[in-house]
Every structure is written in structure tokens, then in C-alpha cells.
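Removed from the display is one protein chain of the complex; every other protein chain stays in position.
Chain IDs A, B and C follow the sequence of writing; residue 1 opens each chain.
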Amino acid sequence: MEKRGFKNHPYIPNSDLKIQNEMLKEIGLSSLEELHELIPEELIFKGKMDIPDAYKSEFELKKHIEKIMKRNENCNDNLNFLGAGCWQHYVPAICDEIVNRGEFLTAYGGESYNDFGRFQVFFEYQSLVAELVNMEVVNVPTMDWPQAAATSIRMAYRMTNRKKVLISEVISEEKFEIIRNYCSPHIEIVKVKFDEKSGLIDLNDLKNNIDENVAAFYFENPTYLGHLETQTDEISKIVHDNKSELIVGVDPSSLGILESPTEYGADIICGDLQPLGVHMNYGGGQAGFMATRNEEKYVMEFPSRLFGMAPTVKEGEYGFGDVAYDRTSFGHHREHGKEYVGTQTALWGIAAGVYLTIMGPKGMKELGEKIIYNSNFAKAELNKIEGVNTSLMNNMSFKEIVVTYENTDMTVKEINKKLRKHNIFGGKDLTNEFPMLGKSAMFSFTEVHSEENIIELKNALNKVLNESGEA
Amino acid sequence: MEKRGFKNHPYIPNSDLKIQNEMLKEIGLSSLEELHELIPEELIFKGKMDIPDAYKSEFELKKHIEKIMKRNENCNDNLNFLGAGCWQHYVPAICDEIVNRGEFLTAYGGESYNDFGRFQVFFEYQSLVAELVNMEVVNVPTMDWPQAAATSIRMAYRMTNRKKVLISEVISEEKFEIIRNYCSPHIEIVKVKFDEKSGLIDLNDLKNNIDENVAAFYFENPTYLGHLETQTDEISKIVHDNKSELIVGVDPSSLGILESPTEYGADIICGDLQPLGVHMNYGGGQAGFMATRNEEKYVMEFPSRLFGMAPTVKEGEYGFGDVAYDRTSFGHHREHGKEYVGTQTALWGIAAGVYLTIMGPKGMKELGEKIIYNSNFAKAELNKIEGVNTSLMNNMSFKEIVVTYENTDMTVKEINKKLRKHNIFGGKDLTNEFPMLGKSAMFSFTEVHSEENIIELKNALNKVLNESGEA
Amino acid sequence: MKKINRSNILENFHQAKWDEPVVFELSQPGERGILVPEVDKNIKEMFDINDLLPDNLKRKTPLELPEMSQSRVLRHFMRLSQETLGADVNIEIGQGTCTVKYSPKINEMFARNENMTELHPLQDDETVQGILEIMYKLDYYMREISGMEQFTFQPSGGSQAIMAMASLVESYFNDKGEERDEIITTIYSHPSDAAAPALKGYKIIYIQPDENGYPDYEAFKSAVSEKTAAFFIANPEDTGVYNTRVKEFTELVHEKGGLCCYDQANANGLLGVTRAKDAGFDMCFFNLHKTFSTPHGCGGPATGATGVTKELIKYLPKPIIDKKEDGTYYLDYDFSDSKYSVGKIRSFNGVAQVALKAYAWVMSLGAEGLYEVSKVAVLNNNYMFKKMMDNKWIDAPYIKGKQRIEQVRYTIEKYTEETGVTTGDIQRRMMDFGLHYWASHHPYYVPEPITLEPTETPSRADIDQYIDTLLYVMNEGFENPEKVKTAPHSSVCHQLIEDVLDDSENWILSWKIYKKQNNL
Partner (left out) sequence: MKKINRSNILENFHQAKWDEPVVFELSQPGERGILVPEVDKNIKEMFDINDLLPDNLKRKTPLELPEMSQSRVLRHFMRLSQETLGADVNIEIGQGTCTVKYSPKINEMFARNENMTELHPLQDDETVQGILEIMYKLDYYMREISGMEQFTFQPSGGSQAIMAMASLVESYFNDKGEERDEIITTIYSHPSDAAAPALKGYKIIYIQPDENGYPDYEAFKSAVSEKTAAFFIANPEDTGVYNTRVKEFTELVHEKGGLCCYDQANANGLLGVTRAKDAGFDMCFFNLHKTFSTPHGCGGPATGATGVTKELIKYLPKPIIDKKEDGTYYLDYDFSDSKYSVGKIRSFNGVAQVALKAYAWVMSLGAEGLYEVSKVAVLNNNYMFKKMMDNKWIDAPYIKGKQRIEQVRYTIEKYTEETGVTTGDIQRRMMDFGLHYWASHHPYYVPEPITLEPTETPSRADIDQYIDTLLYVMNEGFENPEKVKTAPHSSVCHQLIEDVLDDSENWILSWKIYKKQNNL
């Protein structure tokens, strides 16, 4: 009797030999080797995969994984000021409790009847984000903000039938790369300059670039570099006068205190849900959202699923279902549907739904305030350090601030390395990404930071920059 | 308007002033102060409790608690050999998953219809433990092993109408104390000696002490000190010839390889569930169990709830309910019921049920084998260290071994302190508990220990005892 | 889509119903749920397992535990959990006297941390400074709340706390050399207030309520004597009536040299409002799993934190937690050299993780918050009381027109007379709407009782929903009494045929017995 394999494995009920043999018999075979009859002999893998022996017991597996993962230093044990698209916010315990409910965690493609709860929770997620951005339509979560932005751009391209898109230069390099790839080969992307003094969009450059081929202008507010774009009415006018779509990217944690871009004319809003109740997870917490008005021309351009309410055959009862399913590549049109649809980041939509519910309007307002106070305080305090300039761009900022290091031989990387000795994760190095800002780094401040933390950063930075003997 | 209190607290929906005032109005009051009208003025507390201000945000609360709890050193980061009634076993992830399911975690006194799952899970728990000990009746978990032992003794006392109980001397001091208090003032307890060479019960002393006033003899197997009591048939005969009840305490993790005391005549079996899927929790994981045959005379003596199956009015359907409820102090007889009943450690019964299910017969067997191999290996290895004697009691042992330190000025406490420098939690100090064993400590070995761990202990112990320069 | 018409009553509720077999039926021989680490090769070679096990102890009886794959085990228990109406999914008003309130999830996260779960109780104090600090401080806050001088967290439930109090009484009089064998309590105190002292050998004397529901003062007066060891009472009692004259009671007991023991399992209406000490009690206990929000866990693990006045400290079970001059915490075994000490109530150091959760809960509220808890608990209860009493079929005995504290025992006696529908019928029917409903302990001194306790955690809307549902069901009792009497209809099973549960020939207490009965 052939014995290759791992018998009686806890994850594989039918790996028991006796059961296996009975089943084999049922289908007229006598060994597992006889399965896969369709695979030609030459394609059968005859080697042994170089994969270590199993940790057979759960206990040993746990020891193994824990040992490796303890080699990480995390942002709870250290003081972290990295942001740049993935931010350290407080995740309420209830968000974790709900996303870890086995029923949600392991659901997938069930129908609306057996997955009623899943459908309702997504309808609610859509509705809650819709409220936050004051739009009517929100899709189930997409991969991340860059993906949401890229799809927004493609939507505008399809709607307007125009092939050029303008993007504010104040955008993360990697987001730009993702958009570029996603829009290639159909869309030409042109960057619009910003004013290095104020951080604001160069309206002249915008005007110079906009023309009848421009499908949309995309900018972010608060911007990637953290400051606020205040010329919103002007921008909106320029874009709409050109019959282009205005796409605005937004950090949802700002929307308790900031007006939604809808208010200044955005046609499509996108952003990342990660700040709303999702752990950073080394970047695995990203999830994009998109929002529009309830106009057929927009709705029919969404590639992903949209859940809607509908009555049932029972008077007074309602349920939830897929809206305009045939839009998607899951529908009859396949590749003629809108882009493509697949597994994205649904669970984080649930987290965001729970988060917005538990925070409520007051929580979101307090969150925004706490953040803006903290970052302004940090801006003021860090600026006091010899060799640090935080006022390069003088417009108001929200969560992130740009710190320029002056009169030092050290690179940002070296400075950060020294900060680590103080258990501090310093700001993201912008030296290559935004060379025009000089030797600079971007620090992020959220509600997890206290005055004490910011002073700690200040003191450490001061030591690193100004005390030579310092390690 | 009065403002004392904490308004709009997330845990207290009606702490909102507006709602509060509407509700007050509904009952004809105008302020919270007017509530509690029945409490006489002189009893109203007028001071301020010296309790710190709330950590209002969950985030700050988390920081606070984590900071305190990080002052603990745990048995996952250190190598632990403490046992003595609370043992470090591996807790399968599924046990945690299930006991942390909100529905179980927060259920309590619902009826069998709305808490069907709870009733079924306890019926299953009873049945699984019954299988393990080969008895037919098991109660819902009681506080801990000492409580289970104490109640077993009281059961025997009621059944036999005899007032004296014999207990093997090889018992933990604190267990004895708990039993003593619980049995006072009705029962006289007499300790039966053990043989210091073999660790076995001194049968002569047992015979000398047993008489027509003796309700029961209680001993443990494996004993508190870890060795096996092999004179089981002799003991059983002595006890039963005297028409006394034989009560045996047992570590359930041994029952995959050891015969249940039922097989050698135990009438009541008790023990602790903690080894079966419950974390140590600084002692908060203890939970007692008791088991008997399905004879009315035994069943009617249980003080705690017993869940049973019963048919329903629908043909073929069944449900679960309380068996012989009026036995308990919750029934009509109150203090004339059996002892008293109340909240005990139900959740750990669920953990144990899940544990026994996931382990199955093979898992329990492997568990027992791994433990007995490890402790015997440790016994052999540690004995090689100069100044260590592990063979004081020469009978076979299961999980714990007694280590006697010879030719050293250090106390066990001092030795353990030095072991801590090696990140080792040394054995429990027996110096005061069992003075006849000399300067000795009890080390516990379970399936969480590997050969490497045991060698690490050996080396550390050798350093501590035999290398003077050692810190 | 038309506007959704919301009823305040969950008319369409149905509990998850999985028809899940008993776990033994799921066994598939050969399947494994989990594997145990193998014996290390070297070790295995050193010994023969047969030499390690005495022949007569070696297991020969086959161990017929189920054999199941991991996912089937998970599925089984997940399904059973869905069939359980825990507080997390439910409006908890119907488990009167149990103080089932919201247990914050963040506190669970604290308790699930390794720095809690992976502590051995015998670790050296130096290595457990965190948990000792928590317990030390919680003790201090409990003292602030009660006026007592020292708490122990050993008693791991309210009933065990009562037993501990009775043990303290025993120790105290043993020390004094006084023989007192009577303990006085009341019929509306918890059954354990009678049963646990009785276990300790005391004769129980009940004081009946007077027309106000207070324990009858005159009867009490004649009951108290030199034989009175102690007075055990809850106040408010299960009726929610607060005995205004409580201090007179305790004084009377003290005059005769007895002790006063306060069952404050549910102190939910009294935090920051009135203190045990001030009412003359010598000891009291708080159920952390009730008043202090730690979840009930289907019935524990739990804690009945027990506090005593200064002179009784020396009788407390050992150890207590104290703090050294240098700020380190330690387990103090030497605080008392009384040979009359209770010794030990529960193994090790009580249920530390429950203390941790209670501590976190206190810290999330502060003194102001605890006060708010009690005020709102009482507000919710009296709001509910008012609305319930507006219904002519519902009544509540005693002190008409006056407030109750945190709960009320109602009666629907008149309703039952009119309709033939009993409180038990209503209870079963309430389950069809996803709600608990509790009648009373036995015996039913209040006829056809309902005991409701809203605590501070339901909202007004929740309370209204509960009442509306109850009235709806009661109305059904007029219009369609059969529907109520044959309930439940939307639960996992239908009405049990209960006889077998009291019939020793037929009861089925385990799968073994089931198999035997059916010759399987």
C-alpha cells in the first residue's frame, strides 16, 4: 500500500488510510497515485519539493512562527511617525472583534439569502462612507487608494471619451506608478506642478495643461505631503469649465472636520479605508474606496460590485442584492464589462463600517481635531530644533508634516537609524521622491500621539542632530 | 441642571442628558439626585471615592493597562517548570476561538430553549469527561480541584452518615486547607502517612486509621508529588471492606495512558480541568470536575447543576434540561438542598469539551506519553548534576518530579532566583510543605517541553549549583 | 422600495437552528483534530514506555472520545455558539438579579494577552508585578466603594463569597470562643445566603417581609439573640426594595454581638451612592461578573470580591496582596498569625483575569462614571417599572408608588387567573422574540413572578422594545393562549417533556447513559 503523503492530518479528514481506501474503491481505484489520470506522465512532477518537513503539531508550529515574528519591532513598542498612506490610528477593539468573527472571516461568494448579513453589512458600509463623503454611491472596497484612483481615472476616461488625465504632482511615487500601469496603454498622464512655497497646486500650470483631451484632473486633499489645498473652488471651476471630471483623493480621517470634496465640486472621490479601523499590517491594511453621485452614467462605470436594497415577495420585507451586475466582468459581458472584478479587500469594508458606526459624528470630529492639533503642535515644536525646518510649505497641514534637515551631513536614512536607538521610527525619507524639497522627511501625527510623545521626538531629534557624541 | 456623573459614556446609553431628562420626566423626577429616595439621608455617601479619573478613551485605557501588564514576565518568554496543580500545557487555538465566541462568553442563566447551544455544550462536556474517566455522571465544572475534592468528601459524608475522612498526606497544603475549611465543622479529617522512600501510601497507616466512622478515603493518582500510586487494588479493598467511599483525585492529562481510577474501584473521581485547554491565567484557569456512576444515591448528592437530554413534544426531537434540579439550593429546598450552587467556572467546561474533542483518543494518548517520557528524561538528566537528587522517591512518576538539593548553602528560593537569570522559572519550593523531603523542589514537565529545554534546565541548574562565580 | 415599516417587536426572529448532532455522533474513526509534539528521538530511544508505566495502571479500557478533523470540531462548536443567546447579541433585561451588562471587548483583549494568560500562579512575585499591581489597586478601589478595609479576590463567585463570609463568621467566633449557631437571612435574599451558611453548620432563620417588603423588623428583633452568629442579607433584595431601616438591623445584631454580612453581588444601583460600612456591615462582597461587568462566561470563571472591616482582616484566607516600601507588590502570607484564619477558599490567587477586566472597567469610568452607572441603572429600572405598572395585568408587591433600586420582581397573578397563561408560558414565548425572561428563585413567594433588571447598559429604545414585546405576548395570551402555552416556536427545539429529567431510571446525564439506554 502506497504511503506517500501525510496521513491523518488534522486539516484533511480523508487523509486517513482506511477512509481513503474505501473512497478509492468507490471510484474503482486502489491508490492515490492512480488519481490524476489526465496528467500526462511527462508532466508528473517526480522530484521532491524542497520544502521543510511539516511542524506536525500546532504547538511546534506556533513556536516556530513566533520565533520568527519576534524578530520584528512593532509600532506599539516603538514610537512611530511613519505615515505616507498607511497610518497608525487606534483600532477600536470592536472592529477586531467583528472582523474576526468566523462567519465574516470565512464567508465569500454566497448568495444574498444565505449571506444576508454580509450583504447588509456591505450596504451599510457603502451608506456610511457615502455619508462621510456626502455622496450617494460607494462601491465595495477596492485594493487600495492607488487602485481606487486609477479606476476613478479610467471611469472618467470612459465617460468623457478623452485620453489625457492631469494629476497633481503632489502624489506618492508609488501611487503614481500604480496608476500609470493601470491606465496604460490607453491614458496619457500629465503631472501638474505645485508651488514649493505654499504646497498648493500651480493653477497656471493646471490651466496650461487642461484642454479638450483631458478627461479628468486628480488631486488630493489633504495632499500626500499633508497640507491642505485651499484653492478648491478655483480648481473645480477650471476643471468643470473644461467639461472634465474632478477626481479628489481624500484621507477619510480628516472628514470629521473637513468638508467633503463633494462640497467643492468633486465628481468622483476616492481614498483609503485603512485609517478607519484597520491595523497597518505592514501595508496589508490598505483598502480603497470610491464615491459618486447617484447618476446612472457614474454608477454604470463602476467595475466592482455594488450592493442595493430590494423588496422581497413578502409584503414589507426587504433584502439586498447586486445592483447592475451585468456592468461587471462577472456578468454576461465578461471583458466587455467595466474593467474586471475579483477578490479585493472586503473585510476592511466591514472594519470601516464598524469604525464609522462606533465613532459616530462626534468621534470623527474629535479625531480630526486631535490630529490637526497634534500635527500643528509638532510643526511648531520641531521647528525649534536647530537644523530642522518645518515651514518649507507654509499652508496649513492636517496629519503629516514635512521636515527639512539643514546643515547636517547625515542623510535622512542615517538620521532615522539614530532615531531608532531612541525607539523612534522617524519620518519617511522624501529625498528622492521630492528632490525639490531638499533633504527632507515626512512625519505623521495622529490621535495615538500625545504631547509627551511629540516632545520625546523633539528631544531625540535634537540629540541626533545637535549632540555629536550621540550614538 | 445637575451634572455629576459621566455623561455620554459609551457603555451607558442613557447617560446622555437629553434622554436622561426625558426618562426622568416620564417617572416624574427632575434630576438623577432624586433617585434612590428609599436610601436614608444618613446612608447617602457624601464624600468622593478616591478612584482616579477615568481613562476616557479606549486608546488611553489600553496604553495604561498594557504598561502595567508588561511588568509581568510570562511563561511563554521564559522557560517554566512550575506545576503543582496548575500546569503549562498547550492550548489549541480552537479552544480559545470557541471560549471567546461572544455568545458563549456572555451567556449566563438563559433557559434551555434560548440557550440550547449552551445546554448541549455542557451535556457534551459532561459526556466527554465521563468517557475520559469511564464514569457515567459528571457535573458542570466546579471552582477547582480542591473544591471538587471537598464536595466529593461531603457527598461521601452525607451518603454514609459517617463523620471522619481519611486523606493521603501527599496532598498540596493549600488543597488541604480548602478542604478543611469546606468540611468544617462537620467532618474530621485525618491524614494517612506515605512512605518517603517510594512515595506510596503507607497501607498500614491506612488500615490503622480506617474504622466504622470513616466515610471515605481520598488520595490522588498521579499524586501531588508526581509519582504513581500502584497499590490501587489493595487500597480499594481496604476502603470498600470498610464500606467507605473511595475518592480518587486525578490529573486528566494522564488519562490517555493511565487507567481511570474507576477501573480500580473509585466511587467518586475528581480533578482539575485546567490541563484540558485552559490557560494558566495566574491561577484563574482552574476548574474542578467530579464524576460518579449513574446511581441515584450518587447523583442526588451532587450540589451543582447536571444537564440531561430529554425528548420534546415534537416526535423525534430532543432538547436538554436540568436533571433533578430540586437537589440544588436553587430548587425549592434552598438550604436543605445539597450544599449550595452558584457561578463557578462554566466556560472552562466548554474549553475542556473542545479540548477533548479535538484531541480525541489518540491525542490524549500521545499527550500522556510525551509527558511521561519528558519527566523521566528530566529525572534521569537532572540526577546527573552534582548536588541534585531526583530519586528520593523511587516510584514511577508522571509529570512532576521532586528534586532534592544536597550540599548547598542556598535555599530553594535562592536557587530559583538564580535560575531566573537564565530565564527559567524553577520548580515549586517544597521545603516547608514537605519538610521530610529536605531542601527540595518540584519540577513539572509537559508536552510543551522539548529535549532541548530540559537540557537547558540541566545546564542552568548545574551552573547555579556548581559554578561559584555564577551570578 | 417603499418605506420600511418597523415593528418594535422582532416578530420574525428565529434563532439559528443547526440540528447539530451530539459530538460523539460526529466521530469518524481515523480523523485527527490536532497533533501533539512527538517525543524527542533521543528521549524515545532512552526508554521503553512499558517500563515507565506500571502494568496495573496502564490504560486498557479503550478511550471512546470522538475522532474528528479540526474543521469539523470548529464547525460543531461554532454552530452551538450561534444557538446560544449571549448578552453580546441580545437585550439583557430578562435575567433579573443577574446584572448582565455590557462587557467591553477591549477588556477581553487585555485578558487574552500572554502577559495575563501565560502567568503561572506560583511565579515569584518579582515576575508578576503587573498583575499584582492591578489586584492591589482594585482592592483599594473596592475599599473606596464599600468603606471596608481589605478585600480578598479568592472567592470565585458570589455563592463562594457567601461561603467565605460564613467561614469568616465561624473563624471570628471560634477565636472569641463563642458558640453561636444561628444565621438570619430573608426570603428575598439569594438562596445561597441561606445555603452557604447552612453548609458551614449554621441554622438558618428566615425573616419574612413586612407589608412593605422590608424584612419584618419586629420579627427580626425577636430572632436576634446571643445565638445569632450573623445576619446575611442583600439590600435591595430581589424585589428591588431597599430596606430603609437597614442600619437599625445591623445595630441590633451588633448589640447582641453578632456580625453583619452584606450580599452586594449586585451593587449596581449603589456605587458611589451608599456604602456597606456606613450601613453597619462588617463584611460584604461584590460580584465582579455582575456589577463590574466582567462577562458571565455561561457561569464563570468569576469573582466574588470579599471585603472586611479592619478587625476581621486577620481571619481572611491567605494570601492578600500588599505593597512594600520600595513600591513592589507582594503576596502577603504573614498578615495574620491567627490560627483561626479561614486558611484558603480557592486555589492560588483567585481568578486574576476577572480582576483585570474589572480593574479596566473601573478605570474606564472613574468615580464619576461609577456613580453614573448606578444612577442610570436605577433610572432605567424605574422608567421600566413605571411603564410596566401602567399595565393593569402587571403588578409588583410592596411599597406602592415608591422607587425601586436596580430591579423589580413583578407578578402577573391576575393575568394568569384571567387567561390561564402562566409566567412560565410567557417565558417560553418571549424566546420567540429573542428575549430572556426570568421568573424567580424557588419557591415563588411572589406568585407568577417576573424579575427584570435593566442595568445601565440597555438604551431607552431597548427597554421600550422589551416592554412592547412583553405586552404583545401578554395580549396574545388573551387572543391566542394556545400559541403562548405551546411556545417556543422559533427556538432550536420545542417544549421539553421534562419528566425524564427527574426520573433516575430514565435520565440521560451523558452520552454513555444514552447509549446504554438504547443498547448502542
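To be clear about the criterion, a residue touches a chain if its C-beta (ideal position, glycine included) is under 8 Å from a C-beta of that chain, and two chains touch if they have at least 3 such contacts.
Only a predicted model underlies this, so the values are computations on that prediction, with no experimental measurement involved.
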{"item": "Partner chains on view for the chain not depicted", "value": "A, B, C"}
{"item": "Among A:Ile153, A:Leu166 or A:Ala346, residue touching the chain not depicted", "value": "A:Ala346"}
{"item": "For chain C, the residues touching the chain missing from this view", "value": "1-4, 6, 10-19, 21-22, 25-26, 28, 31, 69-72, 74-75, 78-79, 82, 88-91, 102, 104-105, 434, 457, 459-462, 490, 500, 506, 508, 514, 517-518, 520"}
{"item": "On chain B, residues whose C-beta touches the chain left out of the figure", "value": "8-13, 16-19, 56-60, 92-94, 96-97, 102-103, 309-311, 316, 318"}
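Following the convention adopted for this analysis, only the chains that are shown with their structure count from here on.
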{"item": "By count of C-beta pairs in contact, the leading pair of chains", "value": "B-C"}
{"item": "Chain whose mean Cα position lies farthest from chain B", "value": "A"}
{"item": "Chain A and chain C, separation of their C-alpha mean positions in angstrom", "value": "45"}
{"item": "Whole-Å gap separating chain A and chain B, where each centre is the average of the chain's CA atoms", "value": "47"}
{"item": "Multi-chain contact residues (two or more partners), chain C", "value": "31-38, 68, 70, 74, 78, 104, 106, 108-109"}
{"item": "Numbers and ranges of chain A residues touching at least 2 other chains", "value": "57-59, 92-93, 97, 102"}
